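Every protein chain but one is kept in place in this view of the complex.
Labels run A and B following the written order; every chain starts at residue 1.
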Amino acid sequence: MANTTVDPLLEEIIGPTPGQLLRKRVFGHQGLMIGAVVLVLITLVALFAPQLAPHDPYAQSLVARMKPPVFLGGTWEHPLGTDHLGRDYLSRLIYGARVSLMIGAIAAAISGVIGTAMGVAAGYFGGRVDAVVTFLINVRLAMPVVLVALAVVAILGGSLTVVIMVLGFLLWDRFAVVMRASTRQVREREYVAAARAIGASTPRLLLTEIMPNILNNLIVVVTLEMAHAILLEAALSFLGLGVQPPTPSWGLMVSEGKNMMLFEPWLVLIPGAVLFVMVLAINLMGDGLRDVTAPENRN
Amino acid sequence: MTDTFLDVKGLTIDIPVGGGTLHAVRGIDFELKRGEVLCIVGESGSGKSLTSLALMGLLGRRIKVRAERMDFDGTALLDASPRQMRSLRGARMSMIFQEPMTSLNPAYTIGDQLMEAMLLHRDVSRAEARARAVDLLEKVGITAAASRLGQYPHQLSGGLRQRVMIAMALMCGPELIIADEPTTALDVTIQAQILRLLVDLVREMGMAMILITHDLGVVARVADKVAVMYAGELVETGLAADVFRAPMHPYTRGLLRCIPQPGKSRRGEPLGTIRGIVPSLVGEVSGCVFRTRCDEAVAACRGTIPQHWPGDGHAFRCVHASGARIAEQEGA
Partner (left out) sequence: MLQFILKRLGLAILVALTVSFISFSLLFLAGDPAAALAGETASGEDIEAIRVLYGFDRPMLVQYGEWLWSAVRGNFGESYYFKLPVSSLIAERLSVTMMLGVCGITFALLMAVPLGVLAAMRPNSIIDRIALFLSVAGQALPSFWFGLILIVVFAIQLRWLPVSGAATWAHFVMPTIVLGYYAMPAIMRLTRAGMLEVLSSDYIRTARAKGASELRVMFRHALRNAIIPVVSLAAVQMGFMLGGSIVVESIFALHGAGYLAWESIARNDLPTVQALILIFSMFYIVFNFLADVLNAWLDPRMRSS
């Protein structure tokens, strides 16, 4: 963080260009780089799951049940052992990355569209629109997320699509809050007033003046909400009301391992640790992006 | 009471910044006797406020303060323990800040904040502290003083808050008051009023004061001594009467030309200005810092600058030992 205390005047006169500066800040930010590298690795693993997985994640084998991982005396045939149905744990973990990333990305996209639309409208138009959106945000915040998500999934039946839709329609609150605040800020700036003064239409203003200036905040919220959605999916699946077996979901794997936890704690430890690392990586990236793009918004 | 009780010699303040070290204050000397008013004059960024904060020991740990000598009534301030400094601050030396709007804690009443220093430093009861607070609020010209004690800062105007700040600084009857541009943030109409009040109280109570300002009109009215600072250096210092009658340093003369003087300035004639901007103080600083803006600059200004003593206690740093003064007299 030594580079944030440079005399602003000096920087103005002889300093690097904003682009160079941004690049320097991005690559100089440890958390951001670690998070990004880990996330890229996990994404590659998810993309190339069929090539990377040593076994079929669904193939059961009654003779090879609960084989321990290599570091606990197992064989390289199953590097991370097998579960209670004899399925290869490593393969299930690799395919589980697909489920988590897909749920995180699509749910964040859906809630991002809903929340951004509401937040930008509230921030830009103010007045009654703002009052209605603020009210809706309050209502949404008052609903217990886990409980409502569980109830809806239970009623509609647990499937990947239902879980994604439920999370997408529940997690828009932070988008709305942040986008509303950012839009209000941008709206007050001179260049927007200037654009309005020369008669730019509202959609044009929103698209060319407002959106580009709130984009960095949006990206930060996308990452944080993606992490949030992934954690919630895991929790729902853990409670048995999310993704249904035999789909390999990390939350479900923890839940299935729970019964054998007394004797084989690694069944719980491994998928949970992977989940933790992925969410940590996404959060580090989100926090890092916030530091880099808008240092004044840190808290 | 003519003994020197504040003696500063070679005070240097360095601030580490991204690109190196900002030499904000470089080797300044001044001294103060009991009951004297010293005005430190200079532009913003000349190091006036840093100097006063260094005296109070209020600069952060990042900022390096050094001095050959910085004694307050026999106590070496730079060697004092944090505990010793705390027992001086608020009790024997106190400070009035520039921003009355933000210098009071919004969460506590005026009364609580007034009484705090006294309860911390003196063995008094709350009732006694309260009585002193009411007494001082009346002295600084606040009506219905007793009822003000229960009010919060946000309920008071800027002028009232600064009066409260003054009363607060006086609570323990300090020997030294440091006032850092105490009226800059106030409306012009009440600036003079508050300043007059402060000076009268200081004189009445026999305290010494360091008044930091960039307003030479103020200096002319209240100062016993003047210290002119430019870009972290003391360029001229002396009795106010001497400095105003015969300013020696080109910068001081420039400053004096910038204020209209009744009887001297003629209508329609432009006031003086000083061209240019203050140079950067990051990295090595050598020679006269004023040379880039000085009309009398010569090649020697890049070298070591000698100090001259044209009169008792009057000192300035310039390569022109006396020629400058002659030029001034001819021009006048």
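Heads up, the rule we're going with is that a contact is a pair of C-beta atoms (placed from the backbone, for glycine too) under 8 Å apart; a residue touches a chain by one contact, two chains touch by 3 or more.
Just so we're clear, the structure is a prediction, and the values are computed from it rather than from any experiment.
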Any idea which of A:113, A:146, A:194 or A:207 touches the chain not displayed? A:146
Of the candidates B:6, B:28, B:54 or B:117, the residue in contact with the absent chain is B:117
For the chain that's not shown, point to the residue among B:43, B:73 or B:99 touching it. B:99
Which listed residue (A:80, A:164 or A:235) would be found touching the missing chain in the intact complex? A:235
When the complex is taken as a whole, what residues of chain B touch the one chain not shown? 56, 58, 82, 85-91, 94-95, 97, 99, 102-108, 113, 116-117, 120-121, 152, 154-155, 165, 168
Under the stated touch rule, tell me which residues of chain A contact the chain that is not displayed. 1, 31, 135, 138-139, 141-148, 150-152, 154-156, 227, 231, 234-235, 238-241, 251, 254-255, 258, 261-262, 265, 268-269, 272, 275-276, 279-280, 282-284, 287, 298-299
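Note that only the chains that are shown with their structure count from here on.
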Quick one: report the Å distance separating chain A from chain B, using the average Cα coordinate of each chain. 55
